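Pasting a structure below so you can have a look.
With one protein chain removed, the remaining protein chains of the complex are shown where they sit.
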Amino acid sequence: MKQFLTFVRKEFYHVFRDPKTLLLLFGMPIAQIILFGFALTNEIKNSNIVICDYANDIASQRIIDKIEASKSFDIKKTILSHQEIEAAFKTGKVKLVIVFPTNFNNELLHLNKAQVQIIADASDPNTASTLTSYASNIIMDYQKELMKNASAPLRINTDVRMIYNPELKGATNFVPGVMALVLLLVCVLMTSVSIVKEKETGTMEILLVSPFNPILVIISKAVPYFFLSLVNLTLILVLSVTLMDMPMNGSYLLLYLASALLILTALALGLLISNSTDSQQSAMLISLMGMLMPTMLFTGFMFPLENMPMPLQYIANAIPSKWYYIIVKSVMIKGLGIASVWKELLILTGMTLFLLVVSIKKFKIRLA
Amino acid sequence: MTNEVVIKTDKLTKRFGDFIATNEITFDVYAGEIFGFLGANGAGKTTAMKMLCGLSTPSSGNAAIAGFDIYKQSESIKKNIGYMSQKFSLYEDLTVIENINFFGGIYGMSDKQLNEKRENLIETLGLKNEAKKLVGSLPLGWKQKLAFSVAIFHEPKIVFLDEPTGGVDPVTRRQFWDLIYAASDRGITIFVTTHYMDEAEYCNRVTMMVDGVIKALDTPTKLKEQFSATTMDEVFFELARGAKRKAD
Partner (left out) sequence: MRTLKFLLQKEFRQIFRNTSILRMIIAMPIIQLLVMPLAADFEIKNINISIVDHDHSSYSQKLIEKIIASGYFKMNDYSNSFNQSFLEFQKDKSDLVLEIPKNFEKELVRENESNLFIAVNAINGTKASVGSAYLSRIISNFNSDIRLDWMQPQKFNQTPTIEIATLNWFNPFLNYPFFMVPGILVVLVTMVGAYMCALNIVKEKEVGTIEQINVTPIKKYHFILGKLIPFWVIGIFIFTLGLFGVARLVYHIVPAGSMLVLYSFLSIYLIALLGIGLIISTYSDTQQQAMSLAFFAMMIFMLMSGLFTSVDSMPEWAKWIARCNPVTYFIDVVRLVVLKGSGFADIKNQFLIMTGMAIFFNGWAVLNYKKTS
């Protein structure tokens, strides 16, 4: 045990004496939380749109006022020809154009039918359909107003209640995802590179020659990152709960338990990667390039998993952070207990054990 | 050995904060001589050499290498010197031929010169069968000999060797020194640091650095006389016993 602690202490020295690595270890989670919490959002806000109001009457004005009031739009009123609209789209500065025809209000009142044109720059389909949808809803609202004033029969009202996140804050969706991302990536990266570095510089041989079970040598490498990741986790929790009003309605114990599990998975993965390559460059390439984007995409916090084609959804099931994300949401936001997340916990445990067994086996083979 | 001075230093000093690595060292090196720079680890040998090569700027003092000023003409110095570092200096993932071509080329040798000299070199070193192999696959002794030969490939005035024979067997060391003699005969000045005291015997003159200061500068014979010693080892013990610094 004493010898094991000697190894662990050496590993801690390695980590703390390298300020640039510490920057990554602690700076990145903080940067991510701040960015995801305050800067990044799926909402569409402040989109530049142009309104071509040929009518200039009370109806078009009313609708334009409503549109102006919405945070989604930054409007400019000017008359553009079709070519000018295309040119404006091509500069990327305008996302949508709404056209009111000349006799808008008159037609509405006397013919009971009038047309509004919405032209969207659909190169970004998401923004285009969202903006179109918002604009349409505003126009529909105006129509409802007209109908109410006309005392139309059969009016259906809807009472919409947003649950779990009434203010539609982006943070509630992102923070658990960032937690998963940070824990998974940083651990995998740091462990794999640190082990491979010893291989490259030749110091691994010295360690292996020592009267010490090589498995313990490897575990000693993982220990500092385990603790540092838990510290990281705490840091993220504190920041998100205090600065971003992230709810924490469930048990801390359960949360930390699940996190420890994810960290172990990540460390096992790191070990596996380090066994598969001989150079730091490749270890880094695999850990980063190979895992960054897939983890971002398949955890489920940036893009809804249900949208993906079935084969990809199966791939997502193999990503540990996906299960962790579900657990964190259930515990932190919904305040649920172990009864609701035991299935995910089990899956995560299974993955951890599997990876550990495979990587230790592979390690033994390399030694032999 | 001629009387032309190729390296002239005057109170050359290098400080790292409060630590004085080399303390006002002053010496001259003549063209064509094999000049040994001895000392324990930590004495300041490598620091001194790095200054003379233009890898490190002195804190104070002056020096001229091949007639060029150490502060203002470092790029000209570099055109006229060769260097073999302590850490291995060739590219392990390039072949023997590719390494030679590369270093020859960047010193400005023309293609014709390159081809001729390269064939000669490979012949001399007996590396004909290994010429197309990656340098990383060669045994250490051959790598060292190759590295030296590449360092003098462009016929520089002076070549700096930093502990060139570390980890090499006695036979290979002897062969290595044969190469050094051959280069010296051609007029190349050899500036070599080492802590193998028997190699000190091979040099024309040696200096002994202790704690950043030059404690002795003379031919091996005269030094042995001075300290009533039979080997350079004994001379070294005499001088270095009181040393305070232990490691580089």
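For reference, chains read A and B in written order, and residue numbers begin at 1 within each chain.
Simple rule for what comes next: a contact is a pair of C-beta atoms (placed from the backbone, for glycine too) under 8 Å apart; a residue touches a chain by one contact, two chains touch by 3 or more.
All values reported here derive from a predicted model rather than from experimental measurement.
Within the whole complex, the absent chain has one touching residue among A:1, A:39 or A:69, and that is A:39.
Which of A:75, A:235, A:248 or A:302 touches the hidden chain is settled by the complete complex: it is A:302. Here one chain is not drawn; of A:61, A:103, A:251 or A:340, the residue touching it is A:340.
The hidden chain makes contact, of the residues A:6, A:78 or A:133, with A:133. Residues touching the missing chain, restricted to subunit A, are 18, 20-21, 23-25, 27-28, 31-32, 35-36, 38-48, 86, 89-92, 108-109, 112-130, 132-134, 136-137, 139-140, 142-144, 146-147, 150, 152-166, 168-170, 172-173, 189, 193-194, 197, 277, 279-282, 284-286, 288-290, 292-294, 297-298, 302-304, 306-309, 312, 315, 326, 329, 333-334, 336, 340 (touch as defined at the top). Listed for subunit B, the residues touching the missing chain in the whole complex are 53-57, 74-75, 78-79, 81, 83, 85, 87-94, 98, 101-103, 105-108.
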